[in-house]
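Shown next, in structure tokens, is the structure this report addresses.
For this depiction, one protein chain was excluded, whereas all remaining protein chains were kept in their positions.
Entry: chain A
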Amino acid sequence: MSKQNAIQLSGVSKTFDGFKALADANFTARWGEVHALLGENGAGKSSLMNIVAGLYGPEGGSLFIDDNPVKLKGPKEAAKLGIGMVHQHFKLVTPFTVAENILLNLGHIQTSGLYRERLRRVTDDIRAMAARIGFDIDPDARIGQLSIAEQQRVEILKVLLAGAKILILDEPTAVLTEDEAERLLTTVQGFAREGAAVILVTHKMNDVLRYADQVTIMRAGRTVKTLKPDAVSVDELIRLTVGESPAGQDASPGGRVPGEPFLRVQGLRSTGGRRALNGLDLTLNRGEIYGIAGVGGNGQSELANALMGIPEAVSGRMEIVGEGDLADFDAARRRALGIAAIPADRYGAALAGPLSIADNFALGDIHSGRYGPFWYLNTRAIEADAAEAVRQFDVQGVRSLKQKAALLSGGNAQKLVIAREFSHPPQLVLAHSPSRGLDVKATEAVRERLRAARDNGAAVLLISEDLDEVMAMADRIGVMSAGRIVAEFSQPADRQAIGQAMVNHV
């Protein structure tokens, strides 16, 4: 082993609540190179790097810094070893100035002198470092007044001034414009040329092709391969990133004849500051599952919120054919029309955790008078219906119907949501990442329900960041990028072409 390895991880694994985020991951980055860590959302890139930064403790495997074995007790210790990570969500104190924020972070470096003097010295250091790497930052500016790109530069200055030699950037270009991203990546390439090790966590193919010296591809918690990006074709990189169809999970066959249009979305646009949705059009027909694929953060959550009636500032039309605009309907009207919503945040948006399972089930029908008039609640009727639904939808782990819904595991909570939403035959199903975090059996149960709804003539919209899921379920697939549907595919669809649309669109 040569002395040029900055970081070496071998056989690292990490489990969160029974979900294996990392399984036997191996990674080596050398001094003087920009090393990209490429993969889809949830591939385990951030988890792996959080282990290097000392935020998570690994469950197995070993970590070498500069070819010495180390065990990190926390982020402070990682910083002492020269590891600096710029997180996707910045850790800055907004009312403070740039200099104050950087001074805060220098705790592990012994500096003496009066506060005023230290602050002045830090200010000088910031100016010097900023000039050297070509950042235009006023050390006396308050963080709250800076743009996102400027805040990111502050984060980079922060780790550099704390003495980082190994720089980890977690999705640094996600929040930047093209120009800003180019400037940033050119700068970090400069660090590598001066001998530092730069690790670039990203899901953008372009970043990798243009700036990385090496790329390690991750998929489902495993490091798939490490190679030089110019040694392979883009198609090969995409194939490694999105993978082949997992065995035993074939794509939806296609060839179905969809029914009448049911939901027509036209020119949906975010009216807030960030253009999360930027003129999205789509038509959803009865008797089909329309899958929305795409890299996370391209407006999927905003679309789901707008359609499900979760507050979201949008303009444009979301027309239920023959009924009117979805935005004008209150919850009761939505129920009457047979609109079923399965939000991504099942504990936060779909269930009332502290209420009982029976109460959660009854919430959907409480207005109908089925469980008594407003001054009297027929708990016996509620419990009878809930018991029937729990049995029919196979909700496991129910010791009593009076047990709190929050105590249900992810998969069973999701089954309870579906049991309630499907208690009347739905006309339109809106599902956002319905199988996220569920095990294989629960996932299959959820999918079976969605297919059954479609076969009964409902229009089903499936928004998922998991391409496998979309491929397996959808009759038609729309690829979402930068707030719009940029490509549509009918089954049988070409996985490579979808992957390309997901990452290559500008």
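The definition used in the following text is that a contact is a pair of C-beta atoms (placed from the backbone, for glycine too) under 8 Å apart; a residue touches a chain by one contact, two chains touch by 3 or more; residues count from 1.
In this text, contacts and distances are computed from a predicted model.
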item	value
Listed names "40-residue YVTN family beta-propeller repeat-containing protein", "ABC transporter permease", "Cytochrome c oxidase subunit 3" or "Response regulator receiver domain-containing protein", with the criterion being the UniProt name of the chain not displayed	"ABC transporter permease"
Full-complex contact with the absent chain, from A:Gln4, A:Thr94 or A:Gln496	A:Thr94
Of A:Val12, A:Ile51, A:Leu72 or A:Leu103, the residue in touch with the unshown chain	A:Leu103
Missing-chain contacts mapped onto chain A	16, 56, 74-76, 79, 87, 89, 91-96, 100-101, 103-105, 107-108, 115-116, 118
